[in-house]
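Only one protein chain is missing from this complex, and each of the others stays in its spot.
For reference, chains read A, B and C in written order, and residue numbers begin at 1 within each chain.
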């Protein structure tokens, strides 16, 4: 199986380098009959896009999606759906100087050691530009999950550096450039990011993502567990260094009497588990959290070596994104949606469109 | 692909329920010519075993491994290696009462909702007993990694509840029942666990696992990243609720100038990344950390419902393990070893047995 | 994915060597709730067995199936089903002499070149003994297909050497040791095989296999076509050298006006296609035909080389099977059933349990 493919039954294969001619993906296994148009990709691609906010990287891409196959008269046919986005703002010159050096904290050195060759233009394949296609593919996944099961996947920024939200409001999330759930803090965040940008440094972030409406029974023991698949899906996002399900690392110091979610026919008393027990959804909200490291592309010089093995200093010029975690929110949603749609199909394969198994806790 | 299989090229398929007649696994893709005998499984199986220490569950299993195939005159032949362990200490009666109820924090309810049928004896397939076969399979993986590449995978308990090590010594880890790196703290840990057992409650834990000697270049972009595969492998261990690579969640509040690991021809200046950049090993130690929730099998009654949808109270009787995280150490090592051997083979497939790519940082 | 695994969603992994301690399989993805008992394997295993008829090999195996997992109180639970058969009639001595030589027409030389090591006892992994587990796994597949969809898979011997049936009667097939559809010819076939055995030689055979009741819509374009998957499934049977779907090679000299199966609402006018169009079942009977080469294990000496590269002569001693094709009938049925059940699940995953798409040709 291709390592550039994701999903067992709803399979997304992505291709493309940051500054190559195009990026794209092929979605195989999408159920037939779903209505979809090129315009529907606009929303999430804008949410993910660089260059839309002064708080993220300054790259300007139109991100116009062309549907090359798999859709006939506005509906999916069951055959592979290919999506293509031409790269228009490539600025290869920005990166020209770094061809000879390995940037600390980047994939330059490891790609070189693996392949003995690398595409240095904008990070090539290791660039976060690739995640554009995940978001595009997930537009289709999200739509099918919503229409078929009423599932909704949403994310928000839960921490930047030391800053955490003082309040929580889903409505706030989509109305500020930080996906931040507390509107009152937005001005302070703006100052925070501006100060960081001036300092030439960057900072880490935490993103939470939640799926509501997931029915019980999705997920496959043992190596296809829903949480296991979420872990790899979320860890595969650029810069992610950790994944939590439910209470995550807080569980280290919890007691069993505290962590276990008691049940009654009125519902679960709590959701420490994050909606997954034994790798299978319980019917509660599926909740995950990730950390994104501070980008290594900063204006502060760093020590490294060049292709000749000589010591050198690396400074990022051009675009600089003080907190890559911000725009990871729609990407994290995308990966959760892709995991869920895959498990919806896997469950349907083995267990059929099962009806109401009693007793079902609401 | 089977959801009870792990690995793309070094594929381990496990089977068996906690209290069924046997558990076992099939390992496909092991290179030929590796010497292996049934005795070599003893060490890690003992390290994982329940009932070997009064600080873990009291189940007593002989865990005698029978090699059913794939080995001829003491050497692997390249054909599938089947390992079998008969269950001997099944005590089905201990679990008889819980057939009608869903234990909070367990997979009882979710298996029921998924399949409409479940094997209630000892948790059936969702029991940690299944991890025995992961450890067995990893004995082979570890041996091949060590012989072929000099890779060594080791783990230790990094936290129990609020307790963290005051000192670190690899030699200490294997000489106490807690895999604890600080010998001086062992008596205090014993008291801690004994008190917990008396209280009838349980506590969470953190396990760290490290691989030394991994050459640069293992891991495949984009959805076969080494850290992505580690994340799903480790998250698939029973009770795990979070996975970190390198600094993990600490990176939320780090600065880029702090997190990026600067390089020179003498080596990397630090290892915040945990030995992985862009999903590919850098040649540094590969480091991961996991959290295990406190077990829900405790002596303190908890609210739940029964098959008839009536409210009920659940109390675990019989075996009780106050910290399941302790014996997760060899399991975490096993999963890291299985990920690494798979990527060793995947790298060899695409890139061959490449020699020294210059410049290589030691 | 393991190369000893078959099927994407109903995945069968087999293990074991001809003269090792045991053979077995793990079936992952079987729908839950199917009733199954160890006794149900008896029928097809007897049909496949060697030593049950004086017209096939003289090996005597009890072939007692033990169900190790995945079944609780007589019903499948959705977790992996492991089946085990101990080898009892191993006779390693029969094969002792051939360790040093490469038998012409066998896998001895190729295994040696691939792995640099081989298990010479009875052909090791390359022995047709492995097909026992395919037949066992297919017992479950056949039962589910029959109960859920009314599908029936049957095979028969369509040619031995130059002999073809003069008449065709499904009822005859199961009442003679040749799976021959014409009872009147059975005495002649007995004489034919006896004469062949005396001559020390062997002969090829053709087996036809047919599935009735397959609904339209199974099979996935492009590389998961039903006929493509049947081809690999059937070709993977030992000694098979060719696979046909429908008219097969007869189509070389057919005209389009002759081959295309015209349609009306009363049905298809013919079935040259073998029930598959564009890789997807049409609702007609799915029909395939295979050729099995004459076994190379014969009493007539053949030229070969030994491990030292010296010329040598090879003669098979001990068991001798003049037409291995005879007992391939239940194996071919098994492989077709395994392909069909896999596609039933794959279809259900992508397209759901779709109802009646009009117009449907009966």
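Assorted remarks:
One rule holds for everything that comes next: a contact is a pair of C-beta atoms (placed from the backbone, for glycine too) under 8 Å apart; a residue touches a chain by one contact, two chains touch by 3 or more.
Bear in mind that the values here come from a model prediction, so they are computed numbers and not experimental data.
Interface with the hidden chain, as seen from chain A, comprises residues 1-5, 8, 11, 13-17, 20-24, 26, 28-29, 32-33, 66, 68-70, 72, 75, 77-82, 84, 114-119, 121, 124-125.
In the full complex, chain C makes contact with the omitted chain through residues 1, 3-6, 8, 14, 102, 104-107, 109-116, 125-126, 130, 159, 161-162, 201-206, 216-225, 227-236, 238, 241-249, 251-265, 269, 272-274, 276-283, 291-298, 300, 302-305, 307-309, 311, 346-347, 351, 354, 357-361. As for the chain not pictured, it touches chain B at residues 1, 9, 29-32, 78-79, 221, 345-346, 348-353.
The definition used in the following text is that only the chains that are shown with their structure count from here on.
Centroids of chain A and chain C (each the mean of its C-alpha atoms) stand 45 Å apart.
One simple way to say how far apart two chains are is to compare their mean CA positions; for chain B and chain C this gives 39 Å.
Centroid to centroid, with C-alpha atoms defining each point, chain A and chain B lie 26 Å apart.
Multi-chain contact residues of chain B, defined as those touching 2 or more other chains: 1, 3-5, 8, 14, 114-116, 125.
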